[in-house]
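And now, subunit A:
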Amino acid sequence: MTEKKWPETWQEVNPGCMVFRPGSAKEYHTGSWRAKRPIWDNAKCIKCGVCYIYCPEGCVTENADGFFEANLDYCKGCGICAHECWPVAIKMVNEEE
Partner candidate 1 sequence: MGKRVGMEVAIASAEAAALCRFDVAAVYPITPQSHVAEHLSDIVADGRVDASFITVESEHSALSAAMGSEATGARTVTATSSQGLLYMSEVLPITSAMRLPIVMLIANRAVSGPINIWNDHSDIMPMRDTGWISFFADNGQEVVDMTIQAFKVGEDRRVMLPVNVNMDGFQLTHMVEPIIMPDQEEVDHFLPAYVPYAALHPDNIVSMGTLGMPEIYAEAQKAKDVALVNSIKVVREVWKEWEAQFGRKYEPIQTYRTEDAEIALVTMGSMGETAEIAVDELRKQGVKAGLLKIKLWRPFPFDDLKKVVKGIKVLAVTDRACSFGGPGGPVFSEIRSALYDTPKRPKIVNYLIGLGGRDVQVENFMDMVRRAAKGKLSEPYEFYGVRG
Partner candidate 2 sequence: MLEIRWHGRGGQGAVTSVELLALSAIEEEKYAQGFPSFGPERRGAPVTAFNRVDDKQIKIRSGIYHPDVVVVLDESLVGLVDVAEGLKPTGILLVNTTKTLAELKKNIRFEGRIATCDGTGIAWKELGVPITNTTMLGALVKLTGAVKLESLDSPLKERFGRIAPKNQAAAKRAYEEVRIISQGSK
């Protein structure tokens, strides 16, 4: 189903305001909400994935080396990952730093 991302006119609004683009909320970047961002110290990381599982945005992903990182387009800077990281490998730093 093709549809315009943003309906300019009433004719372009989908019947019933249905959305046929699953996961399209990705178009909105919540990264701008962030005041602090998480930084991983991979030397301390045990690759357990607790940061991945606890992220409300689902924005922490595992890289090729098995370490984890946050997609800053979506990270709101809640700090859960840093707080829950057992080996204390994640630190929240101010955005401007």
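Candidate selection criterion: all candidates are chains of the complex that A comes from, given by their letters.
Following the convention adopted for this analysis, contacts are C-beta pairs under 8 Å (C-beta built on N, C-alpha and C of every residue); 3 or more make two chains touch, one makes a residue touch a chain; residues count from 1.
As the structure is a computational prediction, the values presented were derived from the model and not from experiment.
Student: Sticking to the defined contact criterion, which numbered candidate from 1 or 2 is in contact with subunit A in this complex?
Tutor: In this complex, the candidate that touches subunit A is number 1.
Student: For subunit A, which residues are in contact with candidate 1 within the complex?
Tutor: Residue positions touching the partner: 1, 7, 9-11, 13, 15-20, 22.
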